[in-house]
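Mind looking over this structure? Questions follow.
One protein chain is absent from this view; the other protein chains keep their places.
Up next is chain A:
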Amino acid sequence: MTALLKADNLSVAFDMGWQGWLPPRRLSLRAVDGVSLTIDRGETLGLIGESGSGKTSLGRAILRRLPLAGGSVTFDGIDVTRMSGAPLRRLRRRMQMVFQDPYASLNPRMSVGDIIAEPLSVHRLGSPGDAADRVAAVLEMVGLPADSASRYPHAFSGGQRQRIGIARALISEPEFIVADEPVSALDVSVRAQIVNLLQDLKSKLGLTTLFIAHDLAVVRHISNRIAILYAGHLVELAPTESLYSAPLHPYTEALLSAVPATTPGKMAARRRIVLKGEPPSLLSPSAGCRFASRCPKKTARCEIQAPPLEERRPGHLAACWEA
């Protein structure tokens, strides 16, 4: 398989203003710090991290929605790191996004048909005449009734709205989609429907997806590989089965132990790892492992030197000295 998307040593920093005087120091928060990953054509990569781990920033940086503090992004062999203006807008046809909030991400003043058809008119795809047909086709694909096009977003439920968001992302026939926590704002009962829909679409259209989530249960079914982000660092990157059956990083172990078991007996039998403390401040990160302050397996070396992300088993990468 060939890589459709390649992020190399990617960093995102947010300017937090100045601190002190004599000399004044520029404060910057490194939300994403030196992340390298590739996503193969047709693959779904699950990206997991807790709030503030930088997963959303990473997703937006890959789509070139955020200014990069360092590193490069390559899409389909094209270096898009410095792309801007019209070429970047043209590229947007090929890389789309599904948003977290299905309520706020649809313009309340536009009809559903207009919302979904907008990429067509922006990129001048097809004639205005067959836009309606394409909207109808994509509505059917995401499982919405054909008469939805003339209605407004407020007439729909959360799950239906997310289907509208997916339809908008799909109509320009993109190759790559970033789904930024597409189900975390939805009711639990609707989540499975949307995840299944995304999975169907993926196999039907051969989509390449970066699926961002904060819980492991959701991404397990849909992802080929999973990346775990902690405090802006990639700590583990592995094929789904390998990660679930034998996680290497202590943080991943702790995450997996928090997934509820299907039967009560299993839950009791399992060792639950409870992490103490908070993730480290990203304003003044230490030189050592970011996870050291909360790690049950910490050694002296962890505090001084950050572990590199290395292949520990075939295809299974982890950043831990003890793995």
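By our rule, a residue touches a chain if its C-beta (ideal position, glycine included) is under 8 Å from a C-beta of that chain, and two chains touch if they have at least 3 such contacts; residues count from 1.
Keep in mind that, in the parts below, contacts and distances are computed from a predicted model.
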| item | value |
| --- | --- |
| Choices "Peptide ABC transporter permease", "ATP synthase gamma chain", "Chemotaxis protein CheA" or "Fe-S cluster assembly protein SufB" - which one is the UniProt name of the chain not shown | "Peptide ABC transporter permease" |
| Touch with the omitted chain, as defined above, among A:M16, A:A104, A:A132 or A:A192 | A:A104 |
| Touching residue (missing chain; options A:K6, A:R168, A:R290 or A:R312) | A:R168 |
| Which of A:L4, A:A31, A:L63 or A:I194 contacts the chain that the document leaves out | A:L63 |
| Candidate in contact with the missing chain, chosen from A:Y152, A:Y244 or A:W321 | A:Y152 |
| Missing-chain contacts mapped onto chain A | 63, 65, 89-93, 96-97, 99-101, 104-111, 118-119, 122-123, 152, 154-155, 165, 168, 172 |
